[in-house]
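This report concerns only the one structure given below.
Left out: one protein chain. Kept in place: all the others.
Letters A and B mark the chains in the order given here, with residues in each chain numbered from 1 onward.
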Amino acid sequence: MDLRFLVQLAIIGLTFFMLINASALLVYAERKVMGFMQQRYGPYRVGPHGLLQPLADILKLLMKEELRPKGADRWLFTLAPMLAITAAFAAFATVPWGAETTLFGLLDQPVKLGAADLNVGVLVVFAITSMGVYGIVLAGWSSNSKYSLFGGLRASAQMISYELSYATALSAVILLAGSLSIREVVDGQAGYWLGVVPRWFVFLQPVGFLIYVIAGVAETNRAPFDFPEAEQELVAGYNTEYSSVRFALFPQAEYINMTTMAAVATDLYLGGWHGPFLPAEYGWIWFLLKVGAILFTYIWVRWTVPRYRYDQLMQFGWKWLFPASVVNLVVTAALVLYFHA
Amino acid sequence: MFSSGIDAVVPMLCVTLAALAVMGAEAFRARGEQLPLGGLGVVGLVGAAISAVLLWNRNAVSFGVVVADNFGLFVTLVLLLVALLTIMFSSTVVRRDGLPAGEYYALVLFATAGMIMMATANDLLVVFIALEILSIAVYVLTGIRRDDSRAIEAAFKYFLLGAFSSAFFLYGIAFTYGLAGSTRLDRVGTYMAAQSMSGNPLILVALGLLLVGFAFKISAVPFHMWTPDAYEGAPAVVTGFMSTGVKAAAFAAFARVFLSVFEPFSGEWAPLVWLLAAATMILGTVVGVAQSNLKRMLAYSSIAHGGYLLVGLVAANQVGKAAILFYLLAYAVTNLAAFGVIALLGTREAANDELRDYAGLWHTRPALAALMTVCLLSLGGLPPTAGFIGKWYIFSAAVSAGYYGLAVIGVLTSVVSVFFYLRVVVMMYMTDRPAAIAPPPVSAVAMAALVASIAAIIALGILPTPVLDFAAQSIATIF
Partner (left out) sequence: MTGDVLAFWGLALLLVGSALAVVLSKNLFHAVLWLALALTGTAGVFLLLEAEFLAAIQLLLYAGGIVTIVVFAIVVTERLVGERISQTSRRIAGGAVVAAALLGLIVSAIVERPLAPAEPSIGADLTRTIGELVQTRFVLPFELLAVLMLAALMGAVYFARPDD
């Protein structure tokens, strides 16, 4: 069999493996960062500096009994977490994470670092993240519990509301790059202005980047927009009735979604794997660093900003974020037209 | 005069801009402030009418999908007249019933814009979108009295069946596109002309689906089920608007698609339309006789009138061509005026649209009773009214095309229909009025609209020739 094909398969496998690890790492990072922000150590006992804590968590969850409430919709109750995790993995499929490489001359033709490369990659990421809400809504509906139902309802309302701003903000980047392929968008950001400032779209789209990040936080149901699970009001929201592995899949999907969000932000706004000092072969290190920085910000925000009220969330989304993203898009379109013509 | 690219859409653009202006004005209206929103609409309609007249004989084409030929412009002018009269009747009704003025006028104008687009569209895709614009606006107008459960039920029924019929229509468009490789009517027409001998069954499938879609919109039997409920549940002035405007627009597109594009297949569709026409005339009339509610009665009557229009379509010869457009105009003015009277007689509390509410109207409101009488005579097809001339030409077209059966059915149903129209007249003149009901005052604008339409009905009935010539010229542009 073709060596290049095998390498491509290996890259897909590696992407999958990294995503799983990303979620484990994020659990650890979240608890550790939270600990430091609250002036304590966080997990410390399992392994050095508590590094093996995620493993212990997984083991614990695996040992638990799987419960299903009476009156729950049997099929949908089982299907919901699977859908959530499938959508989370699938969304990353078209996100590239490194430049083309021949693996130090091993291959005669370069391979692309990333699971798949589509010429409408941005749209596919949108499309699949928008399917992610099904997992949550189904979980909420099928549990036959008030708390779950409200969590599911809030999730769908919130995701519909913020998806618009999110997509509109990204459209401006697509306009700048003139392509729907994420790889082409990233390559449009290579090089420097005046020899020092990297040509990242974040500098051309500061408002768009801000909107993207805010809407991204809402899309992934993270604090301060974590209404679907708002524990003070809804116990645990849509996953109240879940336990054991089925329960574990939800937070895992959430962490993977966060990673996807951060990776897309890196690719579209922060120049992806382009950066100084490192040769292109090692661009993926830059990519990982940037993703890490965004993820850290996510966690940082979560433990700093208190939760909004639900009506504030809707008001903010429709009356501020969405109009801002539309204005941003129109201005960008006008400027692109002006400078290209 | 205009930049050449968008000429053909200017009338539609005027109406759309008026609708946007109404929406904008409503959005910035202070609470309790009264704005002349209807006046804004009138400005847009008059502008559209002027541009339509200026476009006459120019055959402007815009974007390749809209063609302002004389046929389309004639129907456009009819539609603008319908919208103008509707707005004039509405001023009283909107204030009396506490309807939301901004939404109401904006929707009437949006619907009108859709209708104009439908009449001038040269692309099935545009026909479909225009159909949806006017339908959606009219669904909402049907239920504009949202505290009235009957209106809501009517709107809902209309919406469901309308969506259903749209699906048929869209499916027909899909098949047509699959066959011809284009949705542009001229290209489809070229394809059909080339295929006329092939007997391709798929063409018939496409044709049938499109036929069903149109039949729903012009409420031809057996696709009329929504009509009586929707017409009865909607406010009378809206009923007048949709029974004339929607029907005229749908009929214009129907005629354009079937008489020009599918003309090579008239041997296949003419018998089907024959059946539709016969069933529509018979059912509309027979069921109409049994009604005791005036709005419902006129709903069935307008179904029957759709049947007469279909007769004109089947008998599309030299006489029939002009007759279709003339009938469209005559019917539009007459029906609108009749529903206008009904609307003006209602109060906020009671619609006063039962037959018995008209008892002795002559004694309390002689003017309205007289005007209503003219409308009813015209609907029944008695001279010297526009309705008489319209029916005369339709039936003579049928006879000269050899459709004796249709002509006989048409004349017989007309005679029967005169019975139920005259019943109202008898009620108004020869019965004593129950004391309780005092009809409300009528505004000058609405009265002016009524008088103008009655004058038009009689003028068309006495001097039809100029308009007939006009109609003949216009329809000559499509086939």
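Methods note: a residue touches a chain if its C-beta (ideal position, glycine included) is under 8 Å from a C-beta of that chain, and two chains touch if they have at least 3 such contacts.
Just so it is clear, the model here is predicted, and its values are computed rather than measured.
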{"item": "Residue of A:I11, A:A115 or A:L149 in touch with the missing chain, whole complex considered", "value": "A:L149"}
{"item": "Selected residue (touches chain absent from view) among B:A113, B:M192 or B:L329", "value": "B:A113"}
{"item": "Option from A:L25, A:L123, A:A190 or A:L204 whose C-beta touches the chain left out", "value": "A:L123"}
{"item": "Given B:V10, B:A52 or B:A130, the one touching the chain that is not displayed", "value": "B:A130"}
{"item": "Full-complex contact with the absent chain, from A:L180, A:V245 or A:L278", "value": "A:L180"}
{"item": "Where the unshown chain meets chain A, residue by residue", "value": "76, 118-120, 123-124, 126-128, 130-131, 133-134, 137-138, 140-141, 149, 152-153, 156-157, 159-160, 163, 180"}
{"item": "Interface with the undisplayed chain - residues on chain B", "value": "9, 16, 23, 62-66, 100, 103, 106-107, 110-111, 113-114, 117, 123, 125-126, 129-130, 132-133, 136-137, 139-140, 143-144, 146, 178-179, 181, 198, 200-202, 204-205"}
